[in-house]
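Here it is, the structure, as structure tokens.
Left out: one protein chain. Kept in place: all the others.
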Amino acid sequence: MAELIISQVVNGLVWGLILALISIGLTLIYGQLEIVNVAHGALYTVGAVVAYYAFSTFGGWVFALVLSPLALALLGLVIYLTTIRFALGKPPIVTVIITYGILFILEQTVFLTYGGVPRSIPTPIPYNIPFIGGDYPVYRIFCAVFSGLVIFCLMAFLKWTRYGLWTRATKQDYETAMNMGIPVRRVYAFVFCLGSALAGLGGALAAPISSVTFTMGHSIIIDAFIVVIMAGFGSVIGTLVASLVIEVVIGVSAAFVNPVMAKVIGMAIMVVVLFIRPEGLFGEK
Amino acid sequence: MSAEAQTHSSRIGWLVVLGVGICLLVAPHVLDRYPRYILTEVIIWGLFALGFDIIFGKTGLLNFGMSSFFGVGAYGFVYAVKYVYPSVWLGILSGMMFAMVFSIVVGWIVTRFSSHYFVVFTIVISMILFFLAMNLRTITGADEGINIRLPDLQIIAWQFSLRSPITKYYLILGVAAAAFLVVWLFFDSPIGRAVVAIRENEARAQMIGYNTAYLKLVAYTLSGTVAGLAGAMYPLLNSTTSAELFFWILSGKAVLWTVVGGAGTLWGPFLGAALLVTAEDAFSSWLVDFYPILVGVLLIAIILLAPKGVLGTLFQIIAERRESTEPGGRS
Partner (left out) sequence: MNNDVVLRTEQLSITFGGLNALNGVDFEIREGEVLAIIGPNGAGKTTFFNVLSGNLRPNSGRVIFKGQDITGLPSYEICRRGLSRTYQKTSIFQDLTVFENIRLGAQIGHGRHHSWLRGALSDKAVVSVVEELLEMGGLNHQANQPAGNLSHGDQRLLEILIGISTRPELLLLDEPSAGLSAKETRQITQWVKDLSQTTIRNVIIVEHDMDVVTELASAIYVLNYGEVLCHGPVGEVKCNPQVQEIYLGKSV
């Protein structure tokens, strides 16, 4: 029993870090552009599918890991330029509906090209290390470490680079940023691409450990929304912490109850947190 | 639209409504079996979308989880008819009650939150409900669902067999018309207008004395009950229900139909449903694969180019041309 719980905790941490990538993408997009990106789960799916094709066509896993976020960044740019850009001054409903439409388009496109049958990618690192009761896949550890690294780099980027500073400045005060000469529009486009790339990267990482199918985004997007709300829209660190907590809780619960109930538990926690602190654990009022 | 706006300038509007009404009454005798079925479906979906229009078009809250109410209403009907007592009225009442209670409970939680959280909350709730419904096979029958035998419809002394699609049509039409009337009157009344004030400027509404949290809950409940009523109509029409009714894509359709038809107009959802359901059906043979993509594109195009939808834009053109001399205006 203790072994089961520990392995669930570890799995929770792994998924938590992957989820953090996706959720941070979501919260950045919201924090910056005030957009609730309903299509975020679909971006994740596309990332996984791109990784699948990259891997099955060209064989290299590293290639897939690099191609996915780049492809998604490009996709994000296309989406931004063709739709989001026109919605910027308008009420929030507009962007929500736009991303909803994007969701339909992306998922159906995946369905039509990739097909409706779930496929899996063989694990890129076929080793295990002895762990407690049995063996633990090294690949999962790689995922966790890699995600953590990316998040660390991201936080460093936001804190210390020029674009990172601009990102934070425009978030704080749009008008002052404009007056300071910051290319606000470009920052918006950049953040949207970044968020999309993160989602895609998450999908690429997750592809070998879950099955790749056109609806794979649904489950993870629920978790991502739960996390982002719980942490408070816009907080990167908070999102990381919340992702870990939620995935561990859901993982451990899944050992005792039905996986669906585990998700309900996750949601219940979110509701409780919000009742106590409506702006989220780390959110700003 | 207020009562005054109707009497003054919408005589044409009422003629149109009358014309449509007559067509609707005559339709089942004129149409073939399949088009008649589609028309009946359109009425149900229109009612469902009306539920969305209430919470979004009129109250300004974007509820992406309308499918939950629909599913709850459908199952409410089925459980009552199958396990309690085979009466159509009981089924309808049960569907409505289930949906109403569900709306109050969820609404109480959800309306406390600011608009962005609200949207996400509704999405999350609806997805979770879908997962639950699909997994609790013993309760819901999952995607296979639960089948029922429709009892006869009892109106006072008369009994009508519901095996006739024409009878079903009139029943559903009647229910939808009654519900529409209630909703219409609601938004003409003081409390309905207070709800609209929330959409326009919630902070100011509070500052003139409106308890907006309470009003939002009222609107949410009305919205959910109407959508649940539509849900109860589904097994009435098809003698079956399934957990697939909880699927979030259905929520998206309510959004689509309302936005296309014209959010906030109350008629818009029916128009949107009519246009798009018939289009979907027309496509079904050779473009079914592309339909969701077209839906996505259409949603984006409409919200960017004609955000008020067909009726909304039409009304706006009329309002701008006519010389306004009566009170009320856009409500």
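Labels for the chains are A and B, by order of writing; each one numbers its residues from 1.
By our rule, a contact is a pair of C-beta atoms (placed from the backbone, for glycine too) under 8 Å apart; a residue touches a chain by one contact, two chains touch by 3 or more.
Quantities reported herein were computed from a predicted structural model and do not represent experimental measurements.
Trainee: Among the chains included here, which ones are touched by the excluded chain in the whole complex?
Mentor: In the entire complex, chains touched by the missing one are B.
Trainee: Using the document's definition of touch, tell me which of B:Val105, B:Ile155, B:Leu185 or B:Leu287 contacts the absent chain.
Mentor: B:Leu185
Trainee: Can you list, in ascending order, the chain B residues touching the missing chain?
Mentor: 2-4, 185-186, 188-194, 196-197, 200-201, 203-212, 324-331
Everything below uses one rule, namely that only the chains that are shown with their structure count from here on.
Trainee: Within their complex, state which residues of chain B touch chain A.
Mentor: Its residues touching chain A are 56, 62, 64, 109, 112-113, 115-117, 119-121, 123-125, 127-128, 131-132, 135, 248, 252, 255, 259, 289-290, 292-293, 295-300, 303-304, 307.
Trainee: In the complex, go through chain A and note every residue touching chain B.
Mentor: Per the stated touch rule, the residues are 30, 34, 36, 38, 83, 86-87, 92-94, 96-98, 100-105, 107-109, 111-112, 218, 221-222, 225-226, 228-229, 233, 258, 260, 263-264, 267, 270-271, 274, 278.
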